[in-house]
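The complex appears here minus one protein chain, its other protein chains still in place.
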Amino acid sequence: MKRIVWGLISLVIAVVAVGLVIFGFSKQQYQAPTGTVAAKSVGTIQYQGMTRDHVVLTFGTYPDSQGKYGTMLAAEGAASTPGGNVHPGGNPSWPAYAPSNQFSVPAGAYVTVVWHQYDSGGAVNDPYFAQVHGTIGGTETVNGKTITGVDANNMAHTFTVRPAPGTASGFFLSVPSPVSSLGNNAANNAGGQTVTFSFIAGAKGLYAWNCEYPCGLGIGGFGAVMGSYGYMSGYLHVV
Amino acid sequence: MSVVEEHSSHDHHGYYAEGGNHHDTPQAKHRKEHMLVWMLIGGDMVFTALIIFAWFYLKALNVEGMWRGAACTPNFNAGINQSCTDGIGNSITHIIPTASPVHTFAVAILAIVGAGLMWFAEVQARQGASRKTTTPLLGLASLAILGSLVWQIYQFQVLPFTTVQGAYASVFEYIMGSNVGHLLLILLVATGLFIRSSKGLHENGRWYQIHLSRLFSVWVAFSITLLACMVTFFN
Amino acid sequence: MSSNHEDIKREQIAEAVEGWTHGGPLYRRPAFRIMILVVLFSAFGIWAAAFFTDKIMPSILSTQMGSVHDTVILFTVLAAPVSALVYAIAAYSVYKWRRTGGDEPPPDGPPIRENTLVTSLWLGMSVILVVVLLVWGMTALSSENQGQLKPVTVDVYGQQWLWTFKYPGTGVESNQLVVPTGRQIRFVITSYDVTHGFWPNSLGVQVDANPGFNTYITADPTKTGQFAVRCSQLCGLYHAYMDANGKVVTPAQFSAWLISQGASSSAANAYALGGK
Partner (left out) sequence: MSTTALLEDTKLGPKAGGLYRHQNFLTGIITGGLAMLVGWLIAHYTLQSNANWGSDMVVTVTMAAWVVGFMAGIGAFNAVFRWMIGHDQDHEDELYAAGVSQGWKRYFKFCTDHKVVGTQYLVLVMTLFAVGGTLAMIIRTQLISPNNHLISPQTYNAVISIHGMIMIIATIIMVSGPWANFILPIQVGAKDMAFPRLNALSLWLVVAAVPPILISLFIGGVDSGWTTYAPLSVQSPPGQDAFSITIITFVVSVTVAGINTITTTLTMRAKGMTMGRLPIFVWGSIVSAGLGLYAMPAFLAAQSMLLTDRVVGTSFFAPAQGGAGWLYENIFWIMGHPEVYVILIPGVAAAMDVASTFSRKPVFGYKIGIGAFFGLAVLAIMVWAHHMFTTGWAPNLADPWMLTTELISIPTGIFFLVIIGTLWRGSIWTRLPMYWVYLFLWNFIIGGVTGIYLSDVPADQYFHGDMFVTAHFHYTLLGGAMIGATAALCYWFPKMSGRMLNERIGKTAFWVVAIFFQVTYFGMFWEGFQGMPRRIAAYAPYFHTANVIATVGAYGLFLGWVILLYALIHSWMNGKVAPSNPWHAKSLEWHISSPPPLENFLVDPIVTSDPYTYGEDEAATPAKNPTPATVGSSEEGAH
């Protein structure tokens, strides 16, 4: 009897301990406030002799993660809380992508990205990222003007996507954005630059994206916000 | 026969009679604590050696010409955009001056004086001096060490640079911080000895705690002096 | 040391030798049986090394990777008998000298405190093995940096979390590493932010990308093929995703690739085909 009681007590303690660890980690996990944002289908498109699904993905970049992205989202018809914090429990003054850091697009689709960029910027570590890589035509459109790159010494964030290790070899996408028209006075939801580009989604799988503009602190500007998951980094699910 | 020596060839009789560990003779206690102090000094020597290594290594590498904030070339080969900034975005384009050796050596000399006074107190106590002799000596030693500590902290105010200005400044201030830590430690010890001496706890040949404290204080004074010479003559 | 003690030592040596030579018929002697086990275990180890190394390690695309394969096989061949000896004695002791004592211990074993002969042999073998290893390593190391041809320089930049490769003189910058066969490749590696580990794995070389410094490594590709360039030094959030595709191609393909990346054909040919 005594044995059983002690056994049960040990079991309870063990379960509680493991439970606490799991609870702690679940709290630690980044939870995007709106979950995964799926690209909206707008029909089909003919590209290089193939009919592909045409989808539109919309997101924005804000100088702080408590951005008032309500206006834009309303226009996109997405449900979210205006003024909400992109990283619950995180640092609200850090810049962030919104409304989520998880995006999903269909495999092989023709994806058009509409990116509203409201943040300021500066010089990038590697001018390579001031150029457009991997889009259709190798170009992006900024406020209606088609370009192949931006000023490496005065640029804002990038949207850089690469596949998970060892998969879908060859897929690579990196698109820079110019700084907010308000420059260093960048404010949420003002001075926006609309960056548009299209790419053909790769094979099914998980792709990681992040920003390669050093907008954090520390060595190479990659500390703080850049080293923390969820603000300037996330996943592109190709489904 | 027990594990404890009944007779010691050393002249250590009767210097320790109060409490202490519940199963130690004074001789055994002295022997152990002597070993303890030397091992602590040994560990501290490794630490000091590593500081010296860091100093000469960074000086020799002179990464991006930033040993003393000099010869800074923006966009060094890899185009690092943080080149020539002080870590908080301010550009450094000047050579920072070296720290004044006056302050550096003032700290060292005061530490030497403190350790020397402690040593003198030990000699007196060994010769059977009463508290009337040792207490003022230990009090003066504490004051000298306190002076050294205060001066070391004061030096932070008068440095011609801040931590962010190059590797030279970094190691220099790290050494100062290490000195503060060491001086604080021997200040506590010296103050304790002073209070204990004033209560007569070092009378009647019970000098061994002064002896042990002196060993460590001398090492600290030595290491401070060594580092002071290094930062002054090899900068 | 008393003469008594020396007597005991001598007796012990004699006793130990007896185990080898007078333990009854050959097949019953411990030494013989252990040697059989050693041979069996070693054979297994050597077979496993020879069989698995080529099966699971990435293919050999450079002389350096070839030397990695050779080293793995040689070291396994050397290590197998040593391990086998320990395993054989351990296994034999459990099998043959085990006593089931329950709560009471078995009778004491022979008080063999030391055996100069065995110890010397053991030490001697260790030293010989070390010398072999050292000579092997030094030879490989010294031959590593001798290229006969004018090397192709590739500038490698690590950053969180992407590799970029520049082919100086051609203006090409890519996130793909393409190198030609038949030329020594000299990588000049640095980092924009933190320390990364540059590891083109089928080339069998590896060196860190350090911010503020250039590091150098050379490889001699011998065979065309694909490989992965990985980051071997934890570099933060997306360290796992810091992969790049690598390709060894023929010089002509290399030149064509450079041109497709925007290099002028004269620059590409000069760079790719180079002079001797």
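Order as written gives the chain letters A, B and C; numbering starts at 1 within each chain.
FYI, contacts are C-beta pairs under 8 Å (C-beta built on N, C-alpha and C of every residue); 3 or more make two chains touch, one makes a residue touch a chain.
In this text, all values refer to a predicted model and were calculated from it rather than measured experimentally.
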| item | value |
| --- | --- |
| Left-out chain, listing which of the shown chains it touches | A, B, C |
| Where the unshown chain meets subunit C, residue by residue | 2, 4-5, 8, 19, 30, 52-53, 56-58, 64-65, 67-68, 71-72, 75, 79, 82-83, 86-87, 89-90, 93-94, 97-101, 103-115, 118-119, 122-123, 126-127, 129-130, 133-134, 136-138, 140-141, 144, 189, 193-195, 197, 199, 201, 204-208, 210-213, 215-217, 228, 230-241, 243 |
| Contact set of subunit A toward the excluded chain (per top definition) | 2-3, 6, 10, 17-18, 21, 24-25, 27-30, 164-167, 205-206, 216-220, 222-224, 227-230, 233, 235 |
| Where the missing chain touches subunit B, by residue | 1-4, 18-23, 28, 31-32, 35-36, 39-40, 42-44, 46-47, 50-51, 53-54, 57-58, 61-67, 69, 80, 82-88, 162-171, 173-174, 177, 188, 191-192, 195-196, 198-199, 201 |
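Note that in this section only the chains that are shown with their structure count from here on.
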| item | value |
| --- | --- |
| Separation of subunit B from subunit C, taking each centre as the mean of its C-alpha atoms, in whole Å | 46 |
| Centroid distance [mean C-alpha coordinates] between subunit B and subunit A, Å | 52 |
| Residues of subunit C engaged with two or more neighbouring chains | 157, 192-193, 211 |
| Residues within subunit A bordering two or more other chains | 125-126, 214, 219-221 |
| In the complex, subunit B residues that touch subunit C | 63-64, 76-80 |
| In the complex with subunit B, residue positions of subunit C that touch it | 157, 190-193, 211-214 |
| Touching residues on subunit A, where the partner in the complex is subunit C | 125-126, 128, 133, 160, 162, 164-166, 169-170, 172, 208, 210, 212, 214, 219-222, 226-229, 233 |
